[in-house]
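Sharing a structure here in structure tokens format.
Note that one protein chain is taken out, while the other chains of the complex remain in position.
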Amino acid sequence: MSKDIKYTDAFDELKQIVADIEDGEISVDELSIKVKRASELIKLCKAKLTSTEEDVNQILKELEG
Amino acid sequence: MSKDIKYTDAFDELKQIVADIEDGEISVDELSIKVKRASELIKLCKAKLTSTEEDVNQILKELEG
Amino acid sequence: MSKDIKYTDAFDELKQIVADIEDGEISVDELSIKVKRASELIKLCKAKLTSTEEDVNQILKELEG
Amino acid sequence: MSKDIKYTDAFDELKQIVADIEDGEISVDELSIKVKRASELIKLCKAKLTSTEEDVNQILKELEG
Amino acid sequence: MSKDIKYTDAFDELKQIVADIEDGEISVDELSIKVKRASELIKLCKAKLTSTEEDVNQILKELEG
Amino acid sequence: MSKDIKYTDAFDELKQIVADIEDGEISVDELSIKVKRASELIKLCKAKLTSTEEDVNQILKELEG
Partner (left out) sequence: MPESPKIFTLQQVVSSIRKTIEERYQQLYWVKAEMHKLNRFASGHCFPELLQKENGRIVAQIRGTIWNHQFEQINQRFIQVVKEPLKEDTTLLMQVKVTFHESYGLSLQIVDIDPNYALGELQRERQETLLKLQKEGLLNANQQLSFPLLPKRVAVISADSSKGLSDFMQVLDKNEWNYTFFTMLFPAYLQGDNAASSIIQQLERIKKVLHHFDVVVIVRGGGGEVGLSCYNDYELCKAIASFPIPVLTGIGHSTNLTVAEMIAFRNAITPTELGDFLIQAFHNFSFPLKDATKSIKYYAVSRVEEEKNALVNLSRHCRSGAQQAVFNNGQQLIAKSREVSSNVRYALQHNGQQIRLHAQNAQRASTYLFNTNRKLVEQLSIDVPRTAKNQFLLKKSELDNLLHSVQLMDPINVLKRGFSITTLNGKTIKSTNKAQKGDKIITKTANFSIESEVTEITKTP
């Protein structure tokens, strides 16, 4: 998976996967693949959030400094 | 029976057999053959489910880790 | 960013960015860019304020002198 | 600024500037320009007052002489 | 200023100027002009008084002689 | 001043001038004029006290006529 995927897209895909799983539209054959994807997406989103927050805090910290 | 049969296909065949039996379209004569097949399909599906669940659990465990 | 931007324009842009952030209309992806921009604008405004204050103080000092 | 400006006009302009600044109607961009203008007006008024005072004293001194 | 102005008129004008100045009705712009005028009027009145006094003394001296 | 003015009129005029001067009703402008006039009137009246213009012979001539 590319790191270039956007948080928004990742988040949307993740939401779709959850919805698909919930709707039972994913076959057992696909399920583990999808869950794996979801897992990757979650990791990615978390990472993005963390890094963005750090960026923002850094910037704002500089401002107050 | 090949292990390569897909859960979905196995499940579909199983559902067909059940439906056929329910419809009474299967003669008593064929019945025990069909039941035998159904039984085999169920075993296959269960096995697939179990293995898939384990996979998923493994993935999710990593997420939480 | 050019130093030639006017305080008023900078301040208006800043207000808009803050309002957008507050309204949640900015995605996480854009957030750090926007925050960076906001930060620049704030710095610029502060600089303008400081320089204006210095100017003013200088002028007023002359007056009082 | 011309020395020909009248004290009254200068003082009125000064009052207007003070009122504008007080009303917050002057942007930071204009502020130092306005303050500079105010400063000039104050200097001018002071100069006028001083010269008037000197005139008055001179004239009245002559009278007493 | 003409020397032909009458003492009474000069004195009245002077009183008016002083009253105006005391009432604070004269702007700084006019002040030195008015004070100058007042000064001229005072000089004129003084001169008139002095000459009148001399005349009177001269006449009375002749009378008493 | 005409010598023809009657000393009676002169005396009355003088009294009037003196009264006016005493009342302070004479302006500075008039003062020396009035004082001069008064002086002339006084001289005229004084002269009248110590002079005579009548001639006995003239009267006798008229009596005989």
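Per-chain residue numbering starts at 1, and chain names A, B, C, D, E and F are given in the order in which the chains are listed.
Keep this in mind: contacts are C-beta pairs under 8 Å (C-beta built on N, C-alpha and C of every residue); 3 or more make two chains touch, one makes a residue touch a chain.
Since this is a predicted model, take the numbers as computed values, not measurements.
J.: For review purposes, identify every residue of chain B that touches the missing chain, sorted by number.
T.: So the residues of chain B touching the missing chain come out as 11, 14-15, 17-18, 21-22, 27-29, 31-32, 35, 38-39, 42, 45-46, 49, 52-53, 56, 60, 63.
J.: Tell me which stretches of chain C touch the chain missing from the display.
T.: 7, 11, 14-15, 17-18, 21-22, 24, 26, 28, 31, 35, 38, 42, 45-46, 49, 52-53, 56, 60, 63-64
J.: Could I get the residues of chain D that touch the absent chain, sorted low to high?
T.: 7, 11, 14-15, 17-18, 21-22, 24, 26, 28, 31, 35, 38-39, 42, 45-46, 49, 52-53, 56-57, 60, 63-64
Going forward, only the chains that are shown with their structure count from here on.
J.: Take the average of all CA coordinates in chain B, do the same for chain F, and state the distance between these two points in whole angstrom.
T.: 161
J.: How big is the gap, in whole Å, between where the Cα atoms of chain D centre and where those of chain E centre?
T.: Each chain reduced to its C-alpha mean, chain D and chain E end up 33 Å apart.
J.: Taking each residue of chain C in turn, which ones touch at least two of the other chains?
T.: Within chain C, no residue touches at least two other chains.
J.: Residue numbers of chain C touching chain A in their complex, please.
T.: 27-29, 31-32, 35-36, 39, 42-43
J.: In the complex, go through chain E and note every residue touching chain F.
T.: 6-8, 11, 45, 48-49, 51-52, 55-56, 59-60, 62-63
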